[in-house]
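With one protein chain withheld, the remaining protein chains of the complex are depicted in position.
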Amino acid sequence: MSILVDKHSRVLVQNITGREGSHQTRQMLAYGTNIVAGTGVGKGGRTVEGVPVFESVEEAVQATGANVSIVFVPAPFAPDAIVEAADSGVELIVCITEGIPVLDMVKVCAHVRAKGARLLGPNCPGVISPGLSKVGIMPADVFTPGPVGLVSRSGTLTYEVAAQLTALGVGQSSCVGIGGDPIVGMSFTDILGLFEADPATEVIAMIGEIGGTAEEEAAAFVGERVTKPVVAFVAGKTAPRGRRMGHAGAIVSVGQGTAEGKIAALREAGVLVGETLEKTTEAVAALVAGSRR
Amino acid sequence: MSILVDKHSRVLVQNITGREGSHQTRQMLAYGTNIVAGTGVGKGGRTVEGVPVFESVEEAVQATGANVSIVFVPAPFAPDAIVEAADSGVELIVCITEGIPVLDMVKVCAHVRAKGARLLGPNCPGVISPGLSKVGIMPADVFTPGPVGLVSRSGTLTYEVAAQLTALGVGQSSCVGIGGDPIVGMSFTDILGLFEADPATEVIAMIGEIGGTAEEEAAAFVGERVTKPVVAFVAGKTAPRGRRMGHAGAIVSVGQGTAEGKIAALREAGVLVGETLEKTTEAVAALVAGSRR
Amino acid sequence: MNTHEYQAREILAGYGVPFPPAKLAFTAAEVERVARELGGHVFVKAQIHAGGRGKAGGIKRADSPEEAREAALAMLGRTIRDRMVRKVLVVQAVYLARELYLGAVLDRSLQTVTVMASAQGGVDIEQVAEAAPEAIVRVSTDPLYGLADYQARSLARAVGLSGEQVQAFRDIAQALYRAFWDCDATLLEINPLGVTTTGALVALDAKLVIDDNALFRRPGLAALRDVEQEDPAEVEAQRVGVQYVRLAGQIGCMVNGAGLAMATMDTIHLVGGEPANFLDIGGGARSDQIDAALRIILRDPHVRAMLINIFGGIIRCDMVAQALVNLLAQGEVRVPVVVRLVGTKAAEGRALLAGTSVHIADSMVEAAQMAVALAAGEDQR
Partner (left out) sequence: MNTHEYQAREILAGYGVPFPPAKLAFTAAEVERVARELGGHVFVKAQIHAGGRGKAGGIKRADSPEEAREAALAMLGRTIRDRMVRKVLVVQAVYLARELYLGAVLDRSLQTVTVMASAQGGVDIEQVAEAAPEAIVRVSTDPLYGLADYQARSLARAVGLSGEQVQAFRDIAQALYRAFWDCDATLLEINPLGVTTTGALVALDAKLVIDDNALFRRPGLAALRDVEQEDPAEVEAQRVGVQYVRLAGQIGCMVNGAGLAMATMDTIHLVGGEPANFLDIGGGARSDQIDAALRIILRDPHVRAMLINIFGGIIRCDMVAQALVNLLAQGEVRVPVVVRLVGTKAAEGRALLAGTSVHIADSMVEAAQMAVALAAGEDQR
């Protein structure tokens, strides 16, 4: 079991004919992801890595039954690609694209919500259910199947934590990067709810960072709805106020978004918060070992 | 029994301090409508006909528990009044105001939908549940309690039909004017669904007119979901194409909205369509008599 | 509110929609000069508020400035489709391979704006909608997100465009969509949207109808109104605040409420007559409005009888009766009148009319029958 993607996911690559799209398609196919279609404006009828290319998502969905899409469309056109996927009945849209204007995402998220679709990202590494399906750009070899559900706002921290867990002999059910932008589709809360309901997930690891209130909301959700043990890490304790730390979303402003506030809220809700990544992954490993005993 | 409003409706009059608002408040109070509050910008703290006036809907709702509002705000400001009511938790908003720009209503209807409120109108006479509550501007004396549910896009046709029914000795459960604008809140379909579920309603009378496809959608709904007998009348058989017949919504355009098309769709769905208003009300009376036998 | 082609064209051009060079002209001499400036091969197009002007001689091709002058002489100062031609648009001729249609309207059911396209452009879209509805492709927009690129591209492909034309079409469609909102339009169309022999897209005609209810906040657009192109009776009705639409029949009618007015018209038709107009005096008309409305009807030379159908609510029947009595006293009522009064102060109204030449009816059907019979009698006189 897993969340969001598995062997039954029929994946569509939006802008499969682009450099990044075709490269990542190769990587995902190598992992065993069931890629059934791609789109490329003005490129309908071709194939990329054996995958048929369509002019529109609607045509791709009709021809192949794709139900998950991954978006490699450049920032100026990515909002449109997400809207197109949502309008065409795609259930899960994973947007890798970085640099989308945030007010575009205000509109896109409202649209996706109204259509009843799920959006991961933008500016995210995607999702991997180790051994089953990879719909993302993460280096596959650091992930291994197992009982830990991992969710993070950061790409490299996802890889780092997964690698440390794997090194400790602890595998993952699914690893989800929700994206580093101020406005993203699925939140920590959404993913925590899915992990809570997923029988394959025994322990949840959550990697937050400064900016916004997503970690505080996650803490409230854990307090009320999550029965599985949750371990967290929050990056950015040393970040100065009012400066954007790489991620457009990683900025402390108008009294919101400090690491201290997030850590306090998480601890309040009974979440174990690691001081370093190493201590965080060790705590996760200990909980897994404990639950296995 | 009735739909939308009854003795338990706690009514707020938006712009109660205006000429029309205060006049209609008097009429509604005389009918026995439970008016608990009014609003008037810059007029908070006064009373009108003994009704306390508040500065905002939120304050009015908090102080009085109002759950139905009736809007007498002039067209340029009416969209805002509807949004305010929806944001403040009012469950049913009746907008009497005529002349609201239609693209404003595109935004307002989306907002009201998202808030889970109900909107009647704009450009409508409101709703009356004879003997229980009148939240509207209709002349009360032509209505009488009874088993007919009446819904219409037109104000005067509502009065005309109710008067004819009353003259025939047939009363009404509720009479609803959904409004003559191209974009209104509740549709025929919404009201038909409420009448179908209302134990007090035995026969449904529906008064349509040219323009749009609301009658065609109602016909499809009747065919699938309505078990009670429905009698209809459609006004505008002699209206020329492309000209607006008084109501902003009464215009035949781009192959849609002819009386013939509507009548055919309704008959197809098993709805009895009267050739004149008189024949329509006679058919309703006969059905009521039949169901009483 | 209707606008002229040249006005709609100017608005759309401001959003980047490509049009061929053109200039408005008021005299034949001006037309000749403009035609010369534009290279001699032009279309001369009457600027009137009427559809179907092409078939009625309102659009003419000219291949020299002199021909353009002659075409203009045949239009300017004349009446086409009941509209006086005061100005013409002189447009450089373009060589077209195909004519498409592109338009935006309100979708009432989905409560949003729908953008439509068709490969069958250059003719009235109403005709296409009737004869071949499947030839019109539609996309519904999210009012927050707007017309998505992919939607515009799918319309482009559906009307047979390809390659760079798809992007060009997208830009035009999105410009049209933005203009629709910015103008509070109820209809905005480019018809035909031409595909030139070299494959470029160019807009050849534009039609814009603006939501009357929104004019209060669009003073710039309200100023585009050309009252001269409107029916004087309708202009007068608008001035006094009643709703009037001229029709072709002989029974003038005055009613309160749009629905009741239509039902009255339908009843007249059903009993063998034809309504001369739609007239809704509204729910709260004043005496002076009623007087003005009656005069508008009486001024129509086709009217042979008048039917007044009032359901008194806020409006009082006695007030309506009194207005009629006053007009009768002034000798202004040149046709037989049938009155049906119901509701507030109906008895008082009927009492006022007792002893006058006015016929009183009890029901709408009866009133219509009486009016039709009286009109026939008038005709025989």
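Lettered A, B and C in written order, each chain numbered from 1.
Quick note on the criterion: a residue touches a chain if its C-beta (ideal position, glycine included) is under 8 Å from a C-beta of that chain, and two chains touch if they have at least 3 such contacts.
Nothing here was measured: the structure is a model prediction, and the numbers come from that model.
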Chains shown that the absent chain touches, full complex: A, B, C
Residue among A:11, A:90, A:137 or A:288 that touches the chain left out of view: A:137
Option touching the unshown chain, where B:6, B:20, B:55 or B:217 are the choices: B:55
Residue, one of A:83, A:135, A:150 or A:245, that touches the chain absent here: A:245
Residue among A:109, A:168, A:264 or A:286 touching the omitted chain: A:109
From A:18, A:38, A:121 or A:155, residue that would touch the chain that is not displayed: A:155
Chain A residues that touch the omitted chain in the full complex: 75-76, 99-107, 109-110, 137-139, 142, 152-157, 159-160, 163, 180, 182-183, 207, 209-214, 217, 233, 235-250, 253-256, 259, 275-278
Absent chain, residues of chain B that touch it: 41-42, 55-58, 77, 79-81, 83-84, 87, 107-108, 110-111, 114
Residues belonging to chain C that touch the chain removed from view: 143-144
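Just so it is clear, only the chains that are shown with their structure count from here on.
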Touching both chain A and chain B (chains): C
Separation of mean Cα positions, chain C and chain A [Å, integer]: 54
Between chain C and chain B, distance of the C-alpha-averaged centres to the nearest whole Å: 28
For chain C, residues contacting two or more additional chains: 144
